[in-house]
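With one protein chain withheld, the remaining protein chains of the complex are depicted in position.
Chain naming follows the written order as A and B, and within any one chain the residues start at number 1.
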Amino acid sequence: MISFRLDGRSVVPPYLQIVQQVRQALRMGVLDVGDKLPTVREVVAATAVNPNTVLKAYRDLEREGLVEPRAGLGTFVVGRPSGPPPGTHSRLARSLAQWVRSAREAGLDDDSIESLLRITLRAAAEEETA
Amino acid sequence: MMASSDPAVIQTRGLSKHYRNVTALSDATVTVPEGRISALIGPNGAGKTTLLRLLAGLARPTGGEVAVLSSRPAQDPAFLADIGFLAQEIPLYRRFTAEDHIGIGAHLNPRWDAGSVRKRLESLGIPLDQKVGTLSGGQRAQLALALTLAKRPRLLLLDEPVAALDPLARRQFLAHLAEAVADGGLTVVLSSHLVADLERTCDHLILLAASRVQLCGDIDTLLAEHQILVGPVKDTTAIERDHTLVHAVRTARQATLMIRRNGPVIDPAFQAADVSLEELVLGYMGQQTTTPAHAHLSMIGEDQ
Partner (left out) sequence: MTWVVWRQHRNQAYLAAAALAAFAIVLLITGTQMASQYQSALASCTVSHRCSNLANTLTLGSPAVTLLVTLTVVVPCLLGVFWGGPLVAREFETGTTQFAWVQSTTRGRWLTVKVGWALLAAAAWGGAVSVLVTWWSGPENALQHQIFQPSQFDIQGIVPIGYAVFAVALGIATGALLRRTLPAMAITVGVFTLLRLVVGQDFRSHYMTALTRTFSFVHAPPLPAGAWVVAGGMVGPGGQTFSSQTGSGAHLNIEGVPVNPANLPAACRALVFQGPQKLFPCMNARGYHGFITYQPVGRYWVFQGIETGIFVLMAAALLAVTAIVVLRRDA
């Protein structure tokens, strides 16, 4: 059974930390298809996190097709996170390098680029959940 | 998740409490939806205890309206059975044992889960037959919370319940609370100074300062609505016109602004950053964050 560790100081919101830890556990084989996730109550008892946070995380995972709630039994793993198709990484890395170059030319330093990236990721995530 | 059509567990409008020459609470309009764990934050003397007492019916307002569980707080057994209140001083009968308190609760409440109290105390290693006055502050707080939950209330009002607890006890206390909420049918309002704990366990915020409500709403929404802008000192009228300026610190060269956004911020001169709960709270109380995330708000709170 997976146990969650929430970092209070991280900029990543708690529900996203749970989602990421489930994905990571699946990638590393700690969790596999058919395994049961801890109940909301168990997570809450262990981490003192708000129950709605856990519900939100589990819903996100359900939407990604990774888990499935079964009435009366719990939430079970039904899939693994898919990797990107081959070639995607290098293609994306190239266009990213290009963008970084133009950002540098415009005068942005590393911190500005990072902060811009964070905000864009956040906005994109909000758009997806809306 | 609850539907937005559920009536709010707490709804106040223009709520005020004046004493002879002191205003404890002024024009407070607050909404707390069902199933939330709401953090009531503010410096000493801001009106947190007053608000909680008004909600529990222990004090009468001098103005405004207050509805708790859809009715006015009153001396009504049904209403009293649905609420739980824990005062800051942890008022228990010092010469009675925990078991005595369980007996008192059983005789005074229609719904009473004595087993839950005993089980909880056993798991925490708190003796049932020792006089409460001889227990430590943390043990008394745990006992008091267990007793309040044994009533099976629908709304729990807690006044600084973790102030006297060490970090482990605090974590256990909040975990117990969150578990009770996870079981369903419970809404919690707890006041505290410690932002880090609240951030993890709470999903709703009521911010009081100078006896007024500064913020009230879901934490995620409030955080998304606010932003920190750091940039050169320059004319910021455009920003201030388009958005609400909450707090600004200006040195000779640099300006750090906290704003409440009305739409996206388009000003390339400023670096935007997300706001943490602690920054949000301190911003509305007029301070800049200089201390790490686990700072005590009470260190910068106003005097009583």
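Convention: a contact is a pair of C-beta atoms (placed from the backbone, for glycine too) under 8 Å apart; a residue touches a chain by one contact, two chains touch by 3 or more.
Just so it is clear, the model here is predicted, and its values are computed rather than measured.
Q: Can you list the shown chains that the absent chain is in touch with?
A: Within the full complex, the chain left out of view touches B.
Q: Can you say which of B:Gly64, B:Gly103 or B:Pro127 touches the chain missing from this structure?
A: B:Gly103
Q: Could you tell which one of B:Ala8, B:Ala67 or B:Ala87 touches the chain left off the display?
A: Within the whole complex, the residue contacting the unshown chain is B:Ala87.
Q: Hey, which chain B residues sit against the chain that's not shown?
A: These residues touch the chain not displayed: 53, 56, 58-60, 75-77, 80-81, 83-85, 87, 89, 91-94, 96, 100, 103-105, 107-110, 151.
To be clear about the criterion, only the chains that are shown with their structure count from here on.
Q: Taking the mean of the C-alpha atoms as each chain's centre, how many Å separate chain A from chain B?
A: Each chain reduced to its C-alpha mean, chain A and chain B end up 29 Å apart.
Q: With touch defined as at the start, can you tell me which chain A residues reach chain B in the complex?
A: Per the stated touch rule, the residues are 6, 8-9, 11, 13-14, 40-41, 44-55, 111-112, 115, 118-119, 122, 126.
Q: If you look only at chain B, which of its residues touch chain A in the complex?
A: Checking each residue of chain B against chain A gives 1, 35, 37, 171, 174-179, 181-183, 196-197, 199-203, 220, 224, 271-274, 293-294.
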